[in-house]
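Reading through the structure tokens given below for one structure.
Left out: one protein chain. Kept in place: all the others.
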Amino acid sequence: MKLMTCPINGQRPISEFFYGGELRPMPDPATADDATWADYIFNQNNVPGLKQEWWCHTPSNTWFIAERHTLTDEIQRTYLYGSQVLEEVSP
Amino acid sequence: MPLRLLKFGLSQTYPEPRMFRQPDRLKSHYDVVIIGGGGHGLAAAYYLAKDHGMTNVAVIEKGYLGGGNTGRNTTIIRSNYLTPEGVKFYDQSVTLWQDLAEDFNLNLFYSTRGHFTLAHTDSALRTMRWRAEVNKHFGVASELVGPQEIQDACPEMDLHCGGHLPVLGALYHAPGSIARHDAVAWGYGRGADQRGVEIHQQTEVTGITVKSGRVTGVQTNRGNISTNKVLCAVAGSTPRLLDMVGLRSPLYVHPLQAMVSEPMKAWLDAIIVSGSLHVYVSQTARGELVMGASLDPYELHSTRSTFDFVEGLCTHMLDLFPFLSHVKIVRQWAGMADMTPDFAPIMGKTPIDGFYLDSGWGTWGFKATPVCGKTMAATVASDRPHELIREFSLDRFERYDLVGEKGAASVGH
Amino acid sequence: MKRLPPISGEWIDRHQPVSFTFEGETIPGYQGDTVSSALWAAGRRVLGRSFKYHRPRGILSLANHDVNTLMQDGPKLNLRADVVPVEPGMDLMAIHTFGGVQGDRATVLDRLSRFLPVGFYYKAFLGKNQFPFWERVIRSITGLGAVDTTTPRLRTPKRYDFCDVLVIGSGVSGLTAAIAAAEAGADVVVVDENARAGGSGHYQRGDDGERSRQTAALVAQVQQHPRIRLYTDTTAAGYYADHWVPLVHRDYIAKMRARAVIVAAGAYEQPAVFRNNDLPGVMLASAAQRLIYRYAVQPMERAVVLTANSDGYRAALDLAAQGVTVVAVVEMRSQPVVTDPVRAVRDRGIQILSQSCLYEARPNPGGDGVASVVVCPLDADDQPQTGFTQTLACDGVVMSVGWAPTANLLYQAGVTMRFDETVQQFVPDRLPAGILACGRVNGVYDWEEKQRDGQRAGLAAAHRLGLVDTAPSLERAIAPECPSHPYPMMAHPKGKNFVDFDEDLHYEDFIHAVQEGFDNIELLKRYTTVGMGPSQGKHSNMNALRILAHLRQLPPDAIGTTTARPMFHPVPMAHLAGRGFMPERRSPLHNRHAQQGAVWMPAGQWQRPAYYHQPGLTRQACIQQEVMAVRTRVGLIDVGTLGKLELRGPDAMAFLERIYTGKFSKMKVGSSRYALMVDESGVVIDDGVVARLAADHVYFTTTTSGSARIYRELSRLITMWQMDCGIVNLTGARAAVNLAGPRSLSLLQPLTNVDLSPEAFPYLAVRQGAIAGIPALLMRVGFVGEWGYELHVPADQGQALWDALITAGKHLGIRPFGVEAQRLLRLEKGHVIVGQDTDGLTTPYDANLGWAVKMDKPFFVGQRSLQILKQRSPKQLLAGFTLPERFQGNPPQECHLVIHKGDIAGRVTSIGYSSSLKRYVGLAYLQPELTAIGTEITIRLTDGSMVTATVAPTPFYDPDNHRQATVSREEAFV
Partner (left out) sequence: MMRASPVQDCLSSSATRRDINGMSTVWSTPEDLQGDTLGLCDRSCLTRWGVKGAGAAAWLTALGLPVPQHPNQWCALPEDGLIARLGTTEFLIEDGWEGAIAPQLAQQMANLPSKVYPVLRQDLAIALTGCAVPDLLRQTCSVNFQALDLTEQPVILTSMIGVSVVVIPGDRAGRPFYRIWCDGTFGVYLWQTLVTIAQDLGGGPIGAAYLYDLELGR
């Protein structure tokens, strides 16, 4: 089974983790038009590649960010949200 | 002995021609380029030629015919969906399926077995009744049955499920069938080929040219093609192709795994599905049990296998059929499912003129193969969405006008 | 056929005879025998029948891919006779025969084979009306063994295991690798599917004891090494991500997590393809050697050895040493390398027929064994010169023409393989980190070189773990001879030259399939089914690939291989399932419900009382009594399965505003409010009650099914929004009950220090105090429509609370009630149950919950989507309906459809008989034009009959909430 490293609890089988979806910025709801908003709600950046994703280590309820390649399943690194420069998040 | 077999025994040389030719090179222009040589793409090619007389058509396949989800699914065919648009669409598919072998002159092992979707909770029972009522409304044979009727049809099943989640009832769908998946691709491929369609295997699309909002050409690793119509029928690879034309979609790709047992003497006629236990199973003509569960829990564009899938599925299989303890699993595999937020496909026209989409097939693409080919062919030929697929258009999402198939989410497949 | 005199290193224990029956006949054997070796020793030659043509089959590999000799032993099916050890009392039948292996009535299929070419079943029986008949015929003759549907479920343990280096295969290279890694400090596990370690070093002797002595010494070294664990009888079933390898033993599965994996799995010996190469008595050289050195069984009396490598000469020497007459060695190569075994064969005076092939084997009169072989010289192009054949009498043929790498796990690990012409084999090219290969699977066949290769792999693994500083070079030495013939196949006009023994595919089948356009290796596999039988192509995939390469005139590299999926060998489902863990949750009050006769219903991982059974009463009557107890006296329900969350901190209220559709900032401390949650797309996902306990402290509930999910998601949002508050999940830590009914106040007041008077504790207020000495949170709620209190206490005191309430309520007629009664009670009040009255796409507007959505606040999850949705006219709206008071007949059920002008116009989501209102009441989604009060709607029942109902306002019961406003004097002071 695939291993993932929780920044707090260390390396565990991926069955201990919950996938929370891609980390993606929300447009400002006050200024976004309906089409922009619907695009945010439904459409995905679904081309495979290296993505920043929310993951949760469920036994400890620890949420963190994993950089994972969605073609190879390779996890490049994991870190707590906010502990890395957020400008790295590609829009 | 069927006469057909006598021919083989009495011929001096093997009498069969090629099922599909292998063209040396791509032409510079096709009226339609179909990307994806799975069941859907080949069916669309077949119906373009057969129904619409369009034969200057190329099917471009990166691997080999039917090598994607067509050859990886668990071959269940049914039409017991939840929404009117879903039921009408899949019912048309079942109708086409029933005559397909004779149309192709190729045995698809289309076998009507009856399909039970088990309910282990009262909320699942409610959903089953909902589906049964909608199905009946459109003339599709579905009914809610109780434990006794399930036990009569499948006396081997342990309705107590090892005490965990006793079976309370089921949605019974008599037309539920299975078929030999590879043969479907070959049948459509041969039929299309015989009518003049070119099938190019081991040809990968590297780009699609769009000028002023119109498709004008396709680039491949074997050369460039000019065309004004492109049909994209590539399941898990759809996002990569959409990216080539600058479109976004709600598709998300997760692996869907399956496994098969060693053959054993026939004992299971029906197709059994349990959403709560994440099990679906049928027995092939060869005697193997073909089994699947649910989507993998996270996005991945890969067909790798996991061991926990086999462990979980075997646990639940034995809950239902404890006597299979000694039966051995031979092989497991995976496909890539392109899912949508409302569990309904995305079909038809797109904001790019001449770029047609056949996607969002999640876990239900195989059963739709004939109707999909037929309706997409009509859509491509006339540049107007076929009436059966209007509700499945890509722009329904920006309109917040989703298809209600997700209401039955707990009982998928 | 006979048992040989004792041989050094034999696996059988002659002091322990074991007998069993095969098709009714008693067969003697020894402890250590396999079924096949015992049967062979007893002179049995036909051990099974083939899949398609029912041809007689004997021993082919003796290496776990003799799938034509599958056996049934009672409930155990498809046992592989070639590897299953004999056990006393076994009662074996060959599977897949009609009347036993000797008298199989289905052998007629063999004579019809010309009518049944490759893929024949795609071309016949296809008529829509005929196929169901033919399918029944086909299903009755396919299927191998039979399941016994009375077999009880087996629960075999699974366990986790760990090591630094996992070595798969205990042949000489694997053993050497293990020692090298362990000497460097690694914790090593060696697995081998065989009963004993040693691999081919034990049996490929060439009548020379030196190799087996060296092998035995290596085995002893491994067994004694403190850092090596040796697991025999254990199969590595597959390779999964991050060095995760399930090890299958007959009694258990160990899921091994390694830090590096060395695949030293060796190679499968491959059959030569010639006519009748499947007759009993024709076997792989390694099978003959296994028979001799493991089981001391003479494989045959007069042997012809077909070879294309030194291994064949070794086999000839081994046979000769055991008294077998080696009639001839038929050498396929034009220029064989003269190695020691070749010299030894020459020295023994054994006839060598150079540059020749076996053109066919001929059956004995009984058709169950070999009588002779036809040998044919090869021309310069390796074509048989059929004009120059000679016939040699023999009763057995030994084939040693080449090998295919046991690379299944390497493929699964993502190793790129390339075809190496010098060894005529696919070898690892690019290996992912932590994956190593050595020995034959790595293309290394020479005895000394295999040890060096193992040493290299062991050190490379140790280097990867940081145990040694320098990485060894992984270059392989140049092989002294090519171990495999490039094309050991002879076409024959009469066929029966088998390539795949599982599926009865002969040479011509491949030519025909390619002719039909299946000229890609994957298509060829799918059309012919080569490699799809139980042995998964272990003896057939390589030859099929060679045929395709030959026909397409391409090198094997250009053809590529098919994907090798797990399992390596088939694994029983009981092993894979293990003990079958299914987590279940229990309310702290579980045993109290059981004592009261609860009839359970599953609710996620919980079991909840649906109702409490009363002797002599029907389910419906019990439920109605529970309902009436609440309406007229007092009832008690366990609501502890609700999610119970606590939020504290300066941002607590601001956070609630962002996650729920309602407004909470101005809520008074000590009050509660309904709360509705939608997702970002505006779909209803949960609801509950929020209680404000202090300015910066709230306690709130979620639905039962939502508790874990909502807690997890709220934790994420707090993290993402970086809000200054802490959330605690108290779902399991608190027991909760709802005490409801007009007598609830008078029941509870004597038990608590909280002033329950309506003025001090009004509807929707929240208080903290003690009940029967138990610290409790009290909330005045009205879900079921009566005066009532939700009481939350620490879980370990839940039973004490329950007992106190039941005792105090005895004289007031208290009655526990279950989920069914609660559903009915809330339906009378028109309250929506999320998940029953909503589905996966329901918006608050659809469900008539717009009142709970406050758009005039800065932000909440889903707000922007609801702004869009609010502009749209909904397709359906939730509305109440009633049936006439004296309705007779079958009432509608939940999810029956509303039909209007012949079309679907809605759906019932809830319905029940209200004793209070003396009629059926329900909720249904309806097209907006049908929702006016008083509209008559038509509901279609399962049998197609129609029931007319009338749209009615909700709540049906106590629409003005009088029951919460005052508690009657009489009830308050009973």
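Letters A, B and C name the chains as they come in the text, with residue numbers starting at 1 for each one.
Please note the rule applied: a contact is a pair of C-beta atoms (placed from the backbone, for glycine too) under 8 Å apart; a residue touches a chain by one contact, two chains touch by 3 or more.
What you see is a predicted model, and the numbers here were worked out from it, not measured in a lab.
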Handout entry: Chains on display which the left-out chain touches in the complete complex
Key = A, C
Handout entry: Contact with the hidden chain (one of C:Val46, C:Met399, C:Leu730 or C:Leu827)
Key = C:Leu730
Handout entry: Option from C:Phe133, C:Phe388, C:Phe581 or C:Trp851 whose C-beta touches the chain left out
Key = C:Phe581
Exercise for the section: State which residues belonging to subunit C touch the missing partner chain. Expected result: 157-162, 255, 257, 579, 581-588, 590-591, 606, 646, 648-650, 724, 726, 728, 730-734, 773, 794-800
Fill in the blank from the handout: On subunit A, the omitted chain is touched by residues 1, 8-9, 12-13, 15-16, 57-60, 62
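By our rule, only the chains that are shown with their structure count from here on.
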Problem - CA centroid of subunit B to CA centroid of subunit C, Å - result: 22
Practice task
Measure off the straight-line distance from the CA centroid of subunit A to the CA centroid of subunit C, and report it in whole Å.
Solution key: 28
Fill in the blank from the handout: Shared-interface residues of subunit C (touching two or more other chains) are 240-241, 244, 255, 681, 865, 868
Exercise for the section: Could you list which residues of subunit A touch at least two other chains? Expected result: 1-2, 18, 34, 38, 41-42, 73
Practice task
Using the touch definition up top, name the residues of subunit B that touch subunit A in the complex.
Solution key: 239-240, 243, 248-253, 297-302, 304, 306-308, 341, 397-400
Problem - Residue ranges of subunit A in contact with subunit C within the complex - result: 1-3, 18, 20, 29, 32, 34, 37-38, 41-42, 54, 56, 58, 61, 63, 73, 81-82
Handout entry: Interfacial residue positions of subunit B with respect to subunit C in the complex
Key = 1-2, 4-6, 8-9, 14, 16-22, 63-67, 71, 84, 98-99, 101-102, 105-112, 120-123, 126-127, 129-130, 132-134, 136-137, 143-144, 156, 162, 164-165, 180, 182-183, 186, 201-202, 261-267, 285-287, 304-307, 310-311, 314-315, 317-319, 322-333, 341-342, 400, 402, 404, 406-407, 409
